[in-house]
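One structure is given here, and the rest of the page talks about it.
All protein chains but one are shown at their positions in the complex.
Take a look at chain A:
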Amino acid sequence: MLGVIRNKNLLRPSFSAFRHLSSSAKQMTVRDALNSALDEEMSADPKVFLMGEEVGEYQGAYKISKGLLEKYGPERVLDTPITEAGFTGIGVGAAYYGLKPVVEFMTFNFSMQAIDHIINSAAKSNYMSAGQINVPIVFRGPNGAAAGVGAQHSHCYASWYGSCPGLKVLAPYSSEDARGLLKAAIRDPDPVVFLENELLYGESFPVSAEVLDSSFCLPIGKAKIEREGKDVTITAFSKMVGFALKAAETLEKEGISAEVINLRSIRPLDRATINASVRKTNRLVTVEEGFPQHGVGAEICASVIEESFGYLDAPVERIAGADVPMPYAANLERLAVPQIEDIVRAAKRACHRSVPMAATA
């Protein structure tokens, strides 16, 4: 069913100059950022506990929970049997009754076996009970495409969970995001779906002293402008933020100034930041790894057309994964997910600087 994937470090982008962090920043991997956030929140609140497959003695299938078993013991770092529906429901029930569980899915693909509890037991209870039963729980794990793992292990669930009222859905990109958003998710009184990316776990990002402070926390529902620009707005989340920043570098060389928005939060969606940016640049490119139909990009496009239609100087461009289950073959797989050159091309189209779409197909 599962092969634990070694991190392949496919990405080594070198665009740290664009990050708004102090120049003396330390480097930290996303894995360490997640691990330290879990550690600090468990240390701060004894009601917080981690459960899932291989989180304890194995130290996490991707080593996110490394060292936590030793520090907090098997009562708080709970190895579960392979029963997604069962242990996810148990996590939800524990949250009903006063604890703050963090449920790890070895990958979010496996959350399909437990989606009933995420949607029906967690997301809907506060409403159905008229506010009597709130559900402070975090569902976390790697989401979306990894590398070479085929269709059943390479599905982005951002738009699935993003469409459901009662859930908050976060997708960190950098170590700063991972730390700040995971700590916010654990402290939040509502169910949070926390979509990590396996290919980012081993990646290092600079982190400021502020980010390293145990009180650090990011607001849920706020996007971050990763790079300012004036000609075109590119929205992205998770791994695609790195691609968008790379694309922006290329575009800059060609005289196009791209503004890159790291969504951070899929739900609530920071419509204000997106629309303000589009009103400035008058052009929009959305990027995601998930499927195009009813996707995150579709929602962003709708928001911009509803709120900023008069400001658009070009049709909006949506870049998404191909509308097919993920193929295994490396060449097909590469074709199925957005690439940096796709973003560059779309941005240039939006800026009327390229040949018409038909010619590039």
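Definition applied: a residue touches a chain if its C-beta (ideal position, glycine included) is under 8 Å from a C-beta of that chain, and two chains touch if they have at least 3 such contacts; residues count from 1.
Note that in this section contacts and distances are computed from a predicted model.
Asks: Looking only at the UniProt record of the hidden chain, which name from "Pyruvate dehydrogenase E1 component subunit alpha", "Ubiquitin-activating enzyme E1-like", "UBC core domain-containing protein" or "V-type proton ATPase subunit D" is the right one?
Replies: Result for the unshown chain: "Pyruvate dehydrogenase E1 component subunit alpha".
Asks: Pick out which of A:190, A:228 or A:249 touches the chain that's been left out of the picture.
Replies: A:190
Asks: In the whole complex, not just what's shown, which of A:67, A:93 or A:292 touches the removed chain?
Replies: Checking the options A:67, A:93 or A:292, the one contacting the hidden chain is A:93.
Asks: In the full complex, which bits of chain A touch the chain not displayed? Write them out.
Replies: Output for chain A: 46-47, 49, 75-76, 80-81, 83, 85-99, 101, 116-117, 120-121, 125-134, 136, 165-166, 168, 188-190, 219-222, 265, 267-271, 303, 306.
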